[in-house]
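Submitted below is the structure of interest, expressed as structure tokens.
In this view, the complex is presented without one of its protein chains, the others remaining in place.
Letters A and B name the chains as they come in the text, with residue numbers starting at 1 for each one.
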Amino acid sequence: MTLHIDIPEETMSGILAKAFRNTAFVTGFVITVLILAMALVSYVWTPYDVTKLVIADKTQGPSLAHWFGTDHFGRDILSMIMVGARNSIAVALVAVGIGMGVGVPLGAFAAARGGLIDEALMRVNDLVFAFPALLSAIMITAIFGPGAVNAIIAIGIFNIPVFARVARAGALAIWPREFILAARAAGKSRTQISIEHVLPNIATLLLVQGTIQFALGILAEAGLSYLGLGAQPPMPSWGRMLFDAQTRMVVAPWMAIFPGMAIVITVLGLNLLGDGIADILDPKSRRQR
Amino acid sequence: MSLLEIENLSLTIGDTQILKGMELSVAPGEVMGLVGESGSGKSMTALTVMRLLPYAARASGRVSFDGIDILAATEDQMCALRGDDVGMVFQEPMTALNPVKTIGEQVAEGIRWHTKATRAGAEERARRMLDRVGLPQAKFPLSRYPHELSGGQRQRVVIAIACALKPKLLIADEPTTALDVVLQAQILDLLRDLVAESRMGLLLISHDLAVVTEMADRITILRRGEVMEAGDTARTLSEQLHPYTRQLAQASTHVPARARPHDTSQGKPLLQVEGVTRDYPGRRTSLFKRAVPIRAVDDVSLSMQPGQSVALVGRSGCGKSTLARMILALDKPSSGAIRFRGETTTGKSEAELKPARRDMQVVFQDPYGSFDPRQKVEKLVAEPLHVLDKKPTRAERREMVAHALHEVGLDQRDMDKYPHEFSGGQRQRLSIARAIITRPKLVVADEPVSALDVSIRAQILDLFAELNQKLGIAYLFITHDLTVARAITDQVLVMHDGKIVERGKTNEVLDHPQSEAAKALVAAAPDLHRAIARRMQEQG
Partner (left out) sequence: MTAYLLKRLAISLATLVLASIVVFAVLEILPGDPARLMLGMNASADQVELLRNQMGLNAPLLLRYLHWAGGLLSLDFGRSYTYSVPVIDLVRERLAVSLPLALIALALSTVIAIPVGLFSASRRGRAGDTISMGAAQLGVAVPNFWFALMLIYVFAVWLRLVPAGGFPGWSAGIWPALKSLLLPAVALALPQAAILARVTRSALIEVLNEDYIRTARAKGLPYRAVLWRHALRNAMIPVLTILGLQFAFLLAGTIIIENVFYLPGLGRLVFQAITQRDLIVVESVVMLLVAAVIAVNLVVDLSYAVVDPRLRSRQ
């Protein structure tokens, strides 16, 4: 795979001005901030206590008291969505952190060294890619027991080869540049060059991939907890809420609709954010026909 | 009557004015040269005639081709014109062909589209056209893919596509800029013959005054979207009435004032290259045969004295850049030894190379690619200070950078800017500042001016000459451009197929070349004075 990287030559203020004119970026940014804020607010305030079961209020439709209705234990769906956001974000974010933290250095190292090390690393990557990620995540959580931490590990492991591949491809596109040759002529070591010149120039690429993996992480976490392998009750999670809703679709469709919308909006926001960043920083995205 | 008539053409892209009141005409069978520096709008003129402008472009004025109002024509009318009555050749042959289609398909496609010929008929014509442009059936069957061809061969295919239907007008936008001088001469000859054969009008766009002078009957000089001067080539260039014309002509043939070279016979050599060879693993032709290595540099020996300025000239792919990299210890020779200041650099570790690195620096061709866009000038110019034993303090570092910037004619306040805030010529000055900051004994410059406009190039050559005198730096100039070699070097080495085939004093070698390779280079090199003289003679 070859990758062409155009390095934008702009100042920070120029980039910011462009960012605010980019609809995708602004929309994505606003959604992401709102979801993050919702998760943070849930630590200090939720409309109702999500650990208290009020059987008298069970499976009520949306109303002024309960905007998104209640579940089969009488818990407020809105409150559960707010608390569930914490879990989704934490799992996906840490998983991205694992992927970046391990994958990027590996990919950059492979690109810097080339040869056998590179080949070996890429073969290991192929190997991991051969296992359907969701299947392996299910295996990992099933083996080590369900729970948020194991979900993080399972999703994080599969982020590693993704970031390694992106970092390697990006770094390989930077290495033949003349400014790298100039740095080598100045006696800089490969590690120094990787840190000083290569990584800053592939940072945007990694940022964009980061938002994509973040969004995929949210989806994966929802899938795992839907199967009962993510966060465990009584901790609310979006996927688990959908599982509980499934058998009650006929009587309480709101139990499925609202948590699902929460997932869709969060993922949409992150994807828009990533698209926006890529758009702003990629000079090739000029309109042309 | 003119074939192409451009009157009062203005063009804007977004908010940028590209052309202002542009005027130009091409008569049938005439070669019109359109000359200008980068950003003058010459390529956009061509794209306007083809109506292949970028999305946001707006053109006003009048462009008429063969009685058709181009700016008012429908897209269908334009499609009927393009490739049939107007053909176009582009600058970059490496990317101008579709990599997944054979050359036969690509040449035949336009023929079929316009003439409704059968596949066999179109292929037959494509075959004849490829033969005509110098790609005979035996070596270049229609089934070849572009990646199997060299740059010069690909440009021939592009020309075949453009001329397949014998257009009335051929537009060639810098058709030889990406090629070396020998290929350039061949392609220009081909264009000249094709135009003469079928009385095509040719609009030849180039930044190179010498090339245009050799080719064009009339010339139009463009600057920042406006026509400076237009008229008969020989008269315009011999009289040089317009100051900008004079400026361009002088810059094209500029030779920096240099004192006589240092006496180079005595003393210890600065650089010795002894029997250096570099092999690259070749492509395997079959799974069971071992790959034959490609020999990029073949048993090269040379030596340089301190303060000497040497040119290494040769066609593209002759191995000169590989040799330069080995001298800079950025690549390892397969065999042979390189000694710098008497010490061997081959086979040394990066740490052991530090003292040597201090005394040799590099200037690259591309003023845009040779700076990390994410760092400020201070850090970029100071990068070689890394090899000093004693790390300078921040204040010392700024002091040194300021001094280096001053030496190359830049302001010391420039050190807090990013590279993109500088023009191409200024960046090449930055590049030189970076190279001289450690006070090296040797600077290797790989085509340092070939990406620059002529007027800027003259200034940079002056700067090189000045620093050579002032600091006593030895230069190794790697170039395919003989005017650069002539302008700034004392000695010249001619390289061909990995070997040095001729060496001697620059003037002697360039005036009386002995080897075939040197003769070919000299014969092909465009020369403005020679071209004007020939034009004058032809016209009596």
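Operating definition for what follows: a contact is a pair of C-beta atoms (placed from the backbone, for glycine too) under 8 Å apart; a residue touches a chain by one contact, two chains touch by 3 or more.
Owing to the predicted nature of the structure, the values given are computational and were not obtained by experimental measurement.
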I'm checking contacts with the chain that's been left out. Which of B:Leu3, B:Leu24, B:Ala59 or B:Met88 qualifies?
B:Met88
Specify the residue from the set A:Val33, A:Ala65 or A:Met249 that touches the hidden chain.
A:Met249
Chain not shown: contacting residue from B:Lys42, B:His114 or B:Arg278
B:His114
Can you list, in ascending order, the subunit A residues touching the missing chain?
123, 126-127, 129-135, 138-139, 142-143, 215, 219, 222-223, 226-227, 242, 245-246, 249-250, 253, 256-257, 259-260, 263-268, 271-272, 275, 284, 287-289
For subunit B, which positions touch the chain that isn't shown here?
50, 52, 75-76, 79-84, 87-88, 90, 92, 95-101, 106, 109-110, 113-114, 145, 147-148, 158, 161-162, 283-284, 286-287
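Operating definition for what follows: only the chains that are shown with their structure count from here on.
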Please report how many Å separate the Cα centroid of subunit A from that of subunit B, as a whole number.
46
List the residues on subunit A that touch subunit B in their complex, please.
7-11, 177-179, 181-189, 196-197, 200-201, 287-289
Subunit B to subunit A touching residues, read off their complex
54-56, 328, 330, 350, 353-354, 357, 360-362, 364-366, 369-375, 383-384, 386-387, 418-420, 434
